[in-house]
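All protein chains but one are shown in place.
By letter and in written order, the chains are A, B, C and D; residue numbering begins at 1 in each of them.
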Amino acid sequence: MSTATLAKSEYEQENRSWYKRNEISITPWLFMAPAILFFMVYVIIPIFQSFEISLFEWDGLGAREYIGTDNYVELWDDPAFYTSLRNNLIWLILYLLAIPAGLFIALFLNQTVVGIRLYKSLFFFPFVISQVVVGLVFTWFYDPTFGLFNTVIGWVGLGPINVLGDPTYVTYGIIAAGLWPQTAYCMILYLTGLNAVDPEQIEAARLDGAKGWKMLWYVVVPQLKPATFIAFVVTIIGALRSFDLISVMTNGGPFGESRVLSFYMFEVALSEYGFRMGYGAAIAVVLFLIMLFFIAYFLYSMYRDERGR
Amino acid sequence: MSGVVLQDVVKRYSDVQVIHGVDLQIEDGEFCVFVGPSGCGKSTLLRMVAGLEETTEGKISIGPRDVTRMDPAQRGVAMVFQTYALYPHMTVKENMGFGLKMNGHPKAEIAEKVAEATRILKLEQYLDRKPSALSGGQRQRVSIGRAIVRGPEVFLFDEPLSNLDAELRVEMRVEIARLHKEIGATMIYVTHDQVEAMTLADKIVVLRGGYIEQVGAPLDLYRNPDNKFVAGFIGSPAMNFLEATSKGDSIEVPALKQSYKLPVAMPADGTRVILGIRPEHIEIDKSGDTLAVDLTEALGGTSYDYLVSDNGEKIIVEERGDERSQEGARVGITFDLERAMLFDAETEKRIR
Amino acid sequence: MSGVVLQDVVKRYSDVQVIHGVDLQIEDGEFCVFVGPSGCGKSTLLRMVAGLEETTEGKISIGPRDVTRMDPAQRGVAMVFQTYALYPHMTVKENMGFGLKMNGHPKAEIAEKVAEATRILKLEQYLDRKPSALSGGQRQRVSIGRAIVRGPEVFLFDEPLSNLDAELRVEMRVEIARLHKEIGATMIYVTHDQVEAMTLADKIVVLRGGYIEQVGAPLDLYRNPDNKFVAGFIGSPAMNFLEATSKGDSIEVPALKQSYKLPVAMPADGTRVILGIRPEHIEIDKSGDTLAVDLTEALGGTSYDYLVSDNGEKIIVEERGDERSQEGARVGITFDLERAMLFDAETEKRIR
Amino acid sequence: DGHKLSGEMKIFLDTSNPAPRATFEGIIAQFDEMHPDLKIETTIIDRDAYKTQIRNFLTANPPDVATWYAGNRMLPYVTTGLFEDVSDLWTGDLAAELASTKTAMTIDGKQWGVPYTYYQWGMYYRKDIFDELGLTVPTNWEEEKANCQKIVDSGRKCYTIGTKFLWTAAGWFDYLNLRTNGYEFHMALTAGKESWTDDRVKKTMANWRELIDMGAFIDDHTAYSWQEAIPFLVDGQATAYLMGNFAVDPIKAAGLTDDQLDFYQFPLITEGIPMAEEAPTDTLHIPSGAANKEAARAFLKFVATPDIQTSMNASLGQLPVNNKASVNTDDKFVKAGFEMLNNASALAQFFDRDAPAEMAKVGMEGFQEFMVRPDNLDQILQRLEKTRERVYK
């Protein structure tokens, strides 16, 4: 019995169009074109433009003036820049606390009791809220007259502390506010990670006599590595991108002590007393170089994974 | 002494009962295999022995100790999992030594025991690899090694070979048999693989729906099953079952259009019974014409003929060598009445 | 006519060559099975026929047409994947008709063809289900149905049954055999399962490392392999190989401490050769004492004896019935010289 | 006007506080009524945000009328050509009526906008508390300090202030410097002609420090905006507030009555120095990119007319710029301010209007820091000096 019923036209057109013949190699480019175009215009090219602008003196209104590396020279002995840099480092380090904190809460919530789903969502809540609102909420929380923070530490006989007005506490106060949503984020990553932990390995470890902290440290945490990696990535990025909270909570103050690079850049380039585009771009370049360090690491890790699979 | 004794063991998950009062005695050094269809409770029972599932009712003893409420780590058992459950971030050596390390054994002792296990399982050259750099068979060997290192009284295996491909499975099976001989510990082994059960076990426990159907040595179960379930479950290809009716001291088998007189205590006239004959115990009678040859398969050493009776019942015949029947031909069959079995159609119990 | 012809076909991935000049002729309507160890290039070869991999060198024709550079869609082939590759968001009916619909065939024609395939595969009652609501076997049937609907000249199967459990696999195997009988199209089938290859194939192609080792009908390969690799690969348990040396018109087999005279053209004196005997062709000679019984396995219908010679070579013997040797005993073996084979130890080629 | 105005007119306002907001809305409604064919669209932007946004909208989507400030503050937009030259409005009667503010609106000999209000700065204090403590309004620095000491002794703070947005501290600096060193020096300093490390500046800071060391200012002022500092005055934790007159409205809204709140001029510090005052002028401008300049000019003129100035400033609670307009003498604060400014030796705009933006920013940050860490003074002044060298070069 012959079943060769495919219509001839389907496989015997010799002179097909050029597109048809090269369909597989052209299609991906057609599909990527819009995304690449957008991304180039708004992200990739501007990165290089930042480098360029940083070599100019420009107020954003008039003509630009080429000044070579003067902006960088000025940056070199600008105390505000060092304050920002120092604060950025503090952010980077302290923000990482979100990772263990998130893990801890995730472990606490990784149970199956009635209503636990609701608890998990409510614990995740801070992440969904805009940082602007988080900033406002924490500003009130820290308010030296009526803030809950001072009320609470008042109970134990401390304070009052003017967290946001005191240069020694202000950065830590803002970071604490930032840690709130970030911890929630890490918590969700870990909750998902914990779901993926192989139960048989836990059982094997129980048979091996591992319990509690030992189990956590030797068996669970290593298996959470993917979640930890992502938590690390998003936390680092979050720390370097910190802007909203500072802008809302202190506007960089008091006397610029809570600035970070991204905020300082905004301040010199676009704020009331700023409009030094070139100087802002120079700060941007420094921030980018710091980030480049991490981006290279992230990409390298991803590259390894891609090769590995 | 470290046999395992289960007394009236029951397991309930909230309101579903999955193990219905199991009594079982496993001698010290015995290799005991649990078989049964999927979901019959094999794993659950094994995990109760391990302490990974709580025992709802009843008592489990290992050697002289009642372990029913003990922690898994204290029971002196080691378990080998189907998915190996190796710690992916540790090397082979660390994997094997982990249990001892957790229990605070000195380094030297750990090293020594790991070396011993390594030797037994010929894992020397892999000691510093991570599990991900090992093949399936090697991983399973490591996981057995991890069990050995802990020097348990009882080894528990939950389908340890079912993630391996056919060839490796055979190899590892032989390896496990040898291991049992070498260290002589009590072993409980869950499988759904006929061949593993038959070849490894000193004692097979056939489970169905949370009940034990029969316990016995492999060949005893093969030759002398207690009921239709066990008869059909043990042996491959499975036993052929044909409907029949008792009539006097014979049975009438419509599919074969014939009566047979079996050396058993016949039930009352007209009782519906089932005749069981294993494929390997049937001979093709080319001169017959009661059955049609539907399909034949030649595997080289053996061939299978798939026969269909006129009333639609199917019979598989195993033929030795590479002769096989002609597809579409009509044949008869003969078989040794001594080896045929009779079951009650209602209760499925063996009629002896 | 729509046989498939491969002429000197080569496949290279950047600088790794995985297919080394394969010549193969598959007749119209033939059922051709590719077997070989993992990684030998079975899938690659099949996918080259399908057009899913580019052919680096050589020529592939289907029927009279050279398809080497054609798109998959134009080759008149249909493929059935190991993982079924059903479109999960479409019903069975839509899955089967999708290809035709996309290529603008009229609705009535699609409906008719789907109905035909449905009938052949007895899928009537599942037509409106999504794949997720089907069992593995049903899914595989649908994916075969999808192939049938397109009415291809050549069906390609890549390990279609290896994701099914043992029982279903047997069932589907029989189904595919029946399908081939019914529609009679050319089929190329990749598997690593002995039994599938032996039972389904008109022609088996044994591949190794990107080369064809031998092509032939299943029983021809079993009875008359060209080399040691094929001899060992076809047949289960695998053929026993014993080292030997030619001496005059006999061979000396140290493991058996004996000389044998095989009906073959003997090579020069002192050539190292290999004697191959299948386990099913060996009989235990209880009076002998050349070999030690290392391990025995009784499966009921058959038993395996694992024997070890004094020089450490291993021999497996398949025994019919449930008798087996005593472990630890010493025995001899006998075998039919007509059925034993001789291979050159260097080239591994058969000495006939 | 000769012919009818038509089309659309966009007005951007920074008058985001409730009272000014309402005032302007009223004026615009009035103007709208006079010109039925004109469609007016008003956008009110938060005062602090407005200061950063003006650059953007002047270049990107310029309205027809925009509020801004006189003095140095409008310089960048004049030099970059973003403000329209409105010298043509400064002719005839109007020129005469607005004469007092003309210099503040003039750059390069041209006028770039029209003022609509100005207001005094000074001490708003709790009269009732002064009475309770038996204090009188101070007229010189010693009295001020003596009063303050008594207030501090009574468990209160002398001054409330919220320095979160920095400029409030500049108010203190301006007055201390005006009183310590005089108007000329202050203007030279803000114009970059004097050094920040000058001893005269240090003198000003030393005076300031006396208050700081006394604990005269409320704690934690860095955490508050100027509005958030009001409650301290209202609930009596602090007794005075150095502010512009615009603060009266919110203070009253927060619960103080005319009986409780009163005003006094910032007292004399250095004997013999004439009393100059802060009197920031708020202005209206036409962006050079405006679409409907005709209507815009008409509006500017309209706002400057005596009638409108009268009613407008009555409701703003501030001072009209048109000398034909009448001052609302029912309001004791306005009245006091009017008198004070009329007698002033000179008027300063405000620190961030007199100094260029960058200098203002660094300066005000320095003042805030000084209020928290007076010991850092030298460092702060050096920083300001360095900025001066860069900014004015």
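Rule of thumb we're sticking to: a contact is a pair of C-beta atoms (placed from the backbone, for glycine too) under 8 Å apart; a residue touches a chain by one contact, two chains touch by 3 or more.
Note that contacts and distances are computed from a predicted model.
Within the choices "Ring-1,2-phenylacetyl-CoA epoxidase subunit PaaA", "Pyruvate ferredoxin oxidoreductase subunit beta", "Acyl-CoA dehydrogenase" or "Carbohydrate ABC transporter permease", the name that UniProt assigns to the complex's undisplayed chain is "Carbohydrate ABC transporter permease". One chain is not displayed; in the complete assembly it touches the shown chains A, C, D. Note that of C:39, C:88 or C:328, the residue touching the chain absent from this view is C:88.
Listed residues C:19, C:35 or C:50: the one in touch with the omitted chain is C:50.
From the set D:16, D:270, D:288 or D:326, the residue in touch with the chain omitted from the display is D:16, counting the whole complex. Listed here are the chain A residues that touch the chain not shown: 10-11, 23-25, 27-29, 31-32, 34-36, 38-39, 41-47, 49-50, 53, 60, 105, 107-108, 110-113, 119, 121-126, 128-133, 136-138, 140-141, 146, 148, 151, 180, 185, 188-189, 192-194, 197, 199, 202, 215-216, 219-220, 226-227, 230, 233-234, 237, 240-241, 243-244, 247-248, 261-262, 265-266, 269-270, 277, 280-281, 284-285, 287-288, 291, 294-295, 298-299, 302-303, 306. Residues of chain D in touch with the missing chain: 12, 16, 18, 43, 45-49, 53, 56-57, 59-61, 225, 227-228, 230-231, 235, 254-255. Taking the complete complex into account, residues 50-52, 71-74, 77-79, 81-83, 85, 87-89, 98-99, 102-103, 143, 146, 150 of chain C touch the chain not shown.
Note that in this section only the chains that are shown with their structure count from here on.
When the C-beta pairs in contact are tallied for A-D and for A-B, the bigger tally goes to A-D.
Here the spacing of chain A and chain D, counted between their Cα centres, is 41 Å. Centre-to-centre separation of chain A and chain B, using mean CA positions: 54 Å. Of all residues in chain C, none touches 2 or more other chains. Touching chain A in their complex are the following residues of chain D: 48, 51-52, 55, 59, 76, 79-80, 82, 163-166, 219-224, 231, 352, 357-358, 360-361, 365-366, 368-369, 372-373, 383, 390. Chain B contributes residues 165-166, 170, 174, 177-178, 194-195, 198-199, 218-219, 222-223, 234-236, 278-281, 295, 297-302, 306, 318, 320-322 to its touches with chain C in the complex. Interface residues of chain A facing chain D in the complex, by the touch rule stated above, are 59-62, 74, 79, 142-145, 160, 162, 164-167, 250-251, 253-256, 270-276.
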